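Omission of a single protein chain aside, the complex is shown with its protein chains in their original locations.
The block that comes next holds subunit A.
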Amino acid sequence: MDIKSMKNYLYWLYCQFELITCSYLMEPWEKLLFYTFNITMLVMLLYTAYIFVPVHVSMAFQFFLHLFGNQHENTVSVVK
């Protein structure tokens, strides 16, 4: 019965979201508008994170490596 309790828990979370953001009080078309806006913003946020976060993380990683004394591969090959 894990699925059932999981579903109940998710429904309860959805109810909390509705109560906190006052969408419990909205008429159906307002709810549609509100959720469309929210889901669009969320999807855009996730997409931006998917595109930019790996690039930024690897740049930060290289910066910290450089800071702690490790030579970069390119400089070694130029000397050679």
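Definition applied: a residue touches a chain if its C-beta (ideal position, glycine included) is under 8 Å from a C-beta of that chain, and two chains touch if they have at least 3 such contacts; residues count from 1.
Everything below uses one rule, namely that contacts and distances are computed from a predicted model.
Enquirer: Looking at UniProt, which of "serine C-palmitoyltransferase", "phosphoglycerate mutase (2,3-diphosphoglycerate-dependent)", "Cardiotrophin-like cytokine factor 1" or "Cell cycle control protein" names the chain we cannot see?
Expert: In UniProt, the chain excluded from the picture bears the name "serine C-palmitoyltransferase".
Enquirer: Just name the one of A:I20, A:I51 or A:L67 that touches the chain not displayed here.
Expert: Within the whole complex, the residue contacting the unshown chain is A:I20.
Enquirer: Which parts of subunit A are in contact with the chain that was left out?
Expert: 12, 15-16, 18-27, 30, 34
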